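Sharing a structure here in structure tokens format.
The complex appears here without one of its protein chains, the remainder shown in place.
Up next, chain A:
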Amino acid sequence: MTAANVAEPAVSAGREPVLAVRDLVKHFPVRSRGLIRRRVGDVHAVCGVSFDLFGNETLGLVGESGCGKTTTGRLLLNLIKATSGEVRYDGRNLVDLSPSQMRPLRRDLQIVFQDPFASLDPRMTINEIVAEPLQIHGLYGSRTQGRDKVRELLRMVGLNPEHGNRYAHEFSGGQRQRIGIARALALRPKALVLDEPVSALDVSIQAGVINLLEDLQDELGLSYLFISHDLSVVRHIADRVAVMYLGRIVEIAEKEQLFTKAAHPYTQALISAIPLPDPRKERSRQRITLTGDVPSPVDPPSGCRFRSRCPKFANELTDAERQKCVDEVPALIDRGQGHASACHYAEALKLV
């Protein structure tokens, strides 16, 4: 990997990050069929990702399916072992820690999963689900203390504590997602990884869960890594946004910067592809349509990974300029747009 990708994110000055990620890499082996199952290649899921997550901040991580955003979220919590790189929390590199060394740190770092139907044990009551992390970490206390804690958690996520002895299947999707959030909050974490927390919900239900996440952040001073494919939700909830494509961060900026001065062609295409619920704006919008599909992460293109679909590469650049895209991995640095982007020929564009 290139050293250039380890560049400090532009906005880190002054503040101490809760989580600092440096040059994180995850390759999943691809094995041959048959008895021996030789290793025949690697899925390059995450390739040299670096960013900081600050206190009481929401960092949106956006990208399309298969870009490595979920893998990044799980690497952060050491739920899967990183191939290389560093996740620094509280002066320690989480990547090097064993599961037992990791356990006390899990109090501070929690995750909410996308699918509220798969992430709750169907044979446990809601009270048991929310109490489990407290019991594991020895914070449950006496029976009355523990019960009060669970009731308080359910109230905090907007659920009726009287429903605590029901089972997960008795709740709707939005309510289950709230249960997942209550469980994640049980140990008073400092940072939460939210992996597509509202993607499975209808809009009118989604709005309530988004409001809840905002309230909890204000109340508890949480840091969120908000993983989503929905840029509208990210624009609403995030403070900073990182855009991923094929295992790399291609652009990272303060939210307003990113949406009004998108510099990477992929970010521009992504923003312009999102339909706005506003007929007049929709009619007059400039659209950047991509051709082709995302290349296989087993054999990603050399140089800039986006070049195989890049409209700029295809239509605007000269052959000499193109050669640079093929040969050289673009570093994630500020090229005069006020924030970092990984494009040799970055140009800011306002699309919404």
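Definition applied: a residue touches a chain if its C-beta (ideal position, glycine included) is under 8 Å from a C-beta of that chain, and two chains touch if they have at least 3 such contacts; residues count from 1.
Following the convention adopted for this analysis, contacts and distances are computed from a predicted model.
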{"item": "Protein name as given in UniProt for the chain not displayed, \"Phosphate transport system permease protein PstA\", \"ADP-ribosylglycohydrolase\", \"Monovalent cation/H+ antiporter subunit F\" or \"ABC transporter domain-containing protein\"", "value": "\"ABC transporter domain-containing protein\""}
{"item": "Which of A:A273, A:A314, A:I333 or A:A348 contacts the chain that the document leaves out", "value": "A:A273"}
{"item": "Residue among A:D96, A:D121, A:D148 or A:E256 touching the omitted chain", "value": "A:E256"}
{"item": "Those residues of chain A which, in the complete complex, touch the missing chain", "value": "64-65, 157-160, 172, 174-175, 178, 202-208, 210-212, 214-215, 229-233, 235-237, 255-256, 259-260, 269-283, 285, 287, 289-293, 352"}
